[in-house]
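Structure incoming, see below.
Note that one protein chain is taken out, while the other chains of the complex remain in position.
A, B and C are the chain letters, set down in written order, and residue numbers restart from 1 in every chain.
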Amino acid sequence: MRPSSSGSDPGLFGAVLARGGAADEVSDRAWMSALLEVESALATAAADVGIVDRSAADAVVNASNDATSFDIDAIGAAAAAAGTPVLPLVQALRAAVPASAREAVHIGATSQDVLDTAMMLVARRALDPTTSDLDLAAKVAADLARRHRDTEMAGRTLGQQAVPVTFGLVCAQWMAGLDGATARLQAVARALPVQYGGAAGTRATADGAGLDLAVHLAARLALRDPGLPWHTIRLPIGDLAGALGTGCGIVAKIAGDVVLLAQTEIGELSDADPTRGGSSAMAHKANPVAAVCARACAHRGPGLVATLLSAMEQEHQRAAGAWHSEWRTLCDLLEATGSAAAWLRDCLQHLVVHPDRMAQNLTANLEGVGTGDAAALIDFALREHARPR
Amino acid sequence: MRPSSSGSDPGLFGAVLARGGAADEVSDRAWMSALLEVESALATAAADVGIVDRSAADAVVNASNDATSFDIDAIGAAAAAAGTPVLPLVQALRAAVPASAREAVHIGATSQDVLDTAMMLVARRALDPTTSDLDLAAKVAADLARRHRDTEMAGRTLGQQAVPVTFGLVCAQWMAGLDGATARLQAVARALPVQYGGAAGTRATADGAGLDLAVHLAARLALRDPGLPWHTIRLPIGDLAGALGTGCGIVAKIAGDVVLLAQTEIGELSDADPTRGGSSAMAHKANPVAAVCARACAHRGPGLVATLLSAMEQEHQRAAGAWHSEWRTLCDLLEATGSAAAWLRDCLQHLVVHPDRMAQNLTANLEGVGTGDAAALIDFALREHARPR
Amino acid sequence: MRPSSSGSDPGLFGAVLARGGAADEVSDRAWMSALLEVESALATAAADVGIVDRSAADAVVNASNDATSFDIDAIGAAAAAAGTPVLPLVQALRAAVPASAREAVHIGATSQDVLDTAMMLVARRALDPTTSDLDLAAKVAADLARRHRDTEMAGRTLGQQAVPVTFGLVCAQWMAGLDGATARLQAVARALPVQYGGAAGTRATADGAGLDLAVHLAARLALRDPGLPWHTIRLPIGDLAGALGTGCGIVAKIAGDVVLLAQTEIGELSDADPTRGGSSAMAHKANPVAAVCARACAHRGPGLVATLLSAMEQEHQRAAGAWHSEWRTLCDLLEATGSAAAWLRDCLQHLVVHPDRMAQNLTANLEGVGTGDAAALIDFALREHARPR
Partner (left out) sequence: MRPSSSGSDPGLFGAVLARGGAADEVSDRAWMSALLEVESALATAAADVGIVDRSAADAVVNASNDATSFDIDAIGAAAAAAGTPVLPLVQALRAAVPASAREAVHIGATSQDVLDTAMMLVARRALDPTTSDLDLAAKVAADLARRHRDTEMAGRTLGQQAVPVTFGLVCAQWMAGLDGATARLQAVARALPVQYGGAAGTRATADGAGLDLAVHLAARLALRDPGLPWHTIRLPIGDLAGALGTGCGIVAKIAGDVVLLAQTEIGELSDADPTRGGSSAMAHKANPVAAVCARACAHRGPGLVATLLSAMEQEHQRAAGAWHSEWRTLCDLLEATGSAAAWLRDCLQHLVVHPDRMAQNLTANLEGVGTGDAAALIDFALREHARPR
């Protein structure tokens, strides 16, 4: 069971499986802030379009400002009755404002509006450190590509030495993969939409101001206004799932290469961080812990993606279970991807390259075979990497 | 991020997604207890086979007794260096015993031995409330089958009324599914094995007492002694995954039926719990919250199972990532299945059957078609259900 | 086992599970054509950049033109030796050209170059009928949205009647989902890249003409030139997986709604195709077969996506298994998505709407509640749908 702490403690496994900034952004505390932020923006937007008084909206904003004044465990416990924590949160928020402002709370909205919109905020915030870590990892890979532009090593296919490559080319391809994964995640992050539909998508209780209100709500939260409610049309979830799964795949590829190149018998890479990788029982060991942990986190991706895609089948105007199954699954996927990215950044930043071993390992069969376009490909890739995006 | 609390607080989503007893059993606190219990049993087993002094073993047992004296967050934070929390835990345990007993701590073991064995304890304890809830759900289904042995209702195929069935037969089939799922989980729980192999499976540092020690360790923990270490032969994880996934599938089927039969237009079932299912905006609504939440939890199963099965590919004598990816994935699967079971039990216990609606809904096309063997099948199924297992 | 036929026979399950045009495009015959097309374009591109004689290239083109002259089963059987069918295909192609043109076959390429590039052609061709079917389905949904702009029906949340919506709004949301899924698939299709790297990505045997050759190869095949080989950086596979999985999710949502609205007790929709849905045993039945089959196909998506994402971890310069696991998995996913789209188009095209039942089903609780912005939202959505893309 995941309790309601601030998210700042790693717990027993968090340092391994929930590294980096994303984990905090999917914590209960972060969710509570996001939910309140949505309620706050909703009241403000309602004032913007004139269906509540500005003073009432301000009261809601004030009450929403301090997320710590809401008891996460009490609200969470009360969620069992309605199947979502939004209803008890709304009750708590109404209790926290003057009676005159009560009507301005949660106006025209249904629980799913608030939860989905908050989920988009949570996703965007969790993606931020994730793409930042991926971007830093790409920068390190770029630097390695430059420095090892001409460092020959064995190219390996099916685990067998094939023809020579350069470590620079390997790093350039890692970099391109990281840049691609980052670009996909950023594109998804930029397009995350507000959800505002009321009880069944018609905004029946928004006094005819629904379309305007949605525009203002989106603007206040810096989310996209999709025009149409998407309560059971889960394109944004499919987009997140696909881009996060792809991100995990790229991290797994690179971390897997590092693990293989760090094998005792190959020894072309090692992890320089002296605080890591030791073994109490085996003093000679230098485990590539960062790469191992990056893989562990990344491997969680595909199964979680499958769950989110399965959950796209949502009945009528609100799903009877599929929607609820998204909440933690998406958080786990955000956390796993973020953690994988954080470990990989760390891994690449502490990577020690052993060109001597690369040279020694090249078997006689590979002698005299050139490295073809490797240098030109690296140069091309570095130019692409440097392009403003 | 999941922090280190006692597991007794639900957090924002726990009441919906982590109901029932399993969630507590996969908490950090439960893990810490299990890890210490393994270290304690290991020292005792080592004394049993004469490779450490009984007094030293007793000191380890004493130090291990109070799990709360170990700082989960500090140990968890230190896990980043080694990639597992066991190394810092062993260090903390060594610091907690007299110098003379230090050699008795973690004797002949590797981190994976302790973590895997603790994981088996955690799994067994999480399965206990889960099978208990499934069993109670089956008992309620049996009672419904008896009471509605002759209550006719429409049989529906592809959503269309086909021929009549009885609600008793429906319940008897639910019951048989629950009994089957429970039996599978119990069989897996009974066969959960101890893991003891030392650094690479040879028990090289157990002074030749490894085989005996494993027998004693298994006996002390009431786990099975598999004879051979299974550090990278993950049959026990495959078994858990398959049985838990099947359990989720059965819960999803039954909860799905309840959701469908509770539809406004069908109205053959409803949820009697007056504390649940209301809607602030729509006073007329009586949402089948327990069934909805059971489905939500159960839907998390298949993706998590896929992750665990993918993680069965573990390299050499310890996997570089796949092993680490199991920890939370298995916990999430145990929690999801347990929560699904708890919600389903609750759902069935509060189920209100509306035989009048069942009769009204039977369309003219179904008139005059009998219910065949339905009663005989119910009687058969109830006899099977009553058999001692 | 899937044999080597032309793909034009449905087999026992193909009419249900491999409907539409995508299935033919992933058949062995289509693959053989694509593989030969790549070899043909490769020879031509090599002549373009001057590393083979134009006459030799023309001989390769001629020999490649008739895919039926290559024995798929013989080539497939020989694939066991190398682990791919490309090596025996290249041998057969070399045997089919004059001795003087042999050097122009497969120049500077490795098996993976040809297979990956052919896979992109196969994917693009399978996506074509798929997006066409999705697009037609969206057009039907748009028409339904227009016609039923003011047809009130019950909005349903968690299976319970909530507030009124209009069937037009439901269709407008379906339409937006289909448009979104189509746009994602089209974007992926447009970006599908050529793969050309030689034995290990350096193009060592392309005589220094590799970069130019890749440009020409891409142009000849109307694929994108990514600049850098992506043999083990599987972004294009991740993109395909994500967009196809999202497509399946949208189809499942809509088909699921149709199944629910066609239930005997609801009866708001039915399937008008008189050739379908009958039951030999139950003359009164009118099963919504097209919606059922659409769901069946769509449900295959998430698991296949998970396999493709897991397979993104590809070692070094060619993966030892993960690459091979993509071939059929991607084809199955393309076929499943295409079949789901074809069934859904058919389903919507034959949909009969029963406004009388929609009106009757509206319970008293929903009386007097308006449909809010429904009409305005439909109008907005139709304008978006009509925008050129």
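The criterion applied here is as follows: contacts are C-beta pairs under 8 Å (C-beta built on N, C-alpha and C of every residue); 3 or more make two chains touch, one makes a residue touch a chain.
None of the values given here were measured: they were computed from a predicted structure.
Trainee: Any idea which of A:68, A:100 or A:160 touches the chain not displayed?
Mentor: A:160
Trainee: Consider the whole complex, including the chain that is not shown, and state which of B:12, B:26, B:72 or B:250 touches that chain.
Mentor: Of all options in B:12, B:26, B:72 or B:250, contact with the hidden chain holds for B:250.
Trainee: Have a look at C:83, C:208 or C:227 and name the one touching the chain we're not showing.
Mentor: C:83
Trainee: Tell me where the left-out chain touches chain B, residue by residue.
Mentor: 83, 110, 155-159, 162-166, 169, 172-174, 176-177, 180-181, 184, 198-206, 208, 210-211, 227-230, 232-235, 238-239, 241-243, 245-246, 248-250, 252-253, 256-257, 260, 295, 298-299, 301-303, 305-307, 309-310, 312-320, 369-374, 376-377, 380-381, 384
Trainee: In the full complex, which bits of chain A touch the chain not displayed? Write them out.
Mentor: Residues of chain A in touch with the missing chain: 154, 156-163, 259-260, 262-266, 279, 282, 284-289, 292, 302-303, 306, 310, 361, 363, 365.
Trainee: Could you list which residues of chain C touch the chain missing from the display?
Mentor: Touch with the absent chain occurs at residues 1-19, 23-24, 26-28, 31-32, 72-73, 75-85, 87, 90-91, 110, 199, 205, 255, 259, 275-282, 287-289, 291-300, 302-307, 310-311, 320-325, 327-329, 332, 335.
We adopt the following convention: only the chains that are shown with their structure count from here on.
Trainee: Could you tell me which residues belong to chain A and also touch two or more other chains?
Mentor: Each of 83, 110, 199, 205, 295, 298-299, 302-303, 305-307, 310, 320 in chain A touches at least two other chains.
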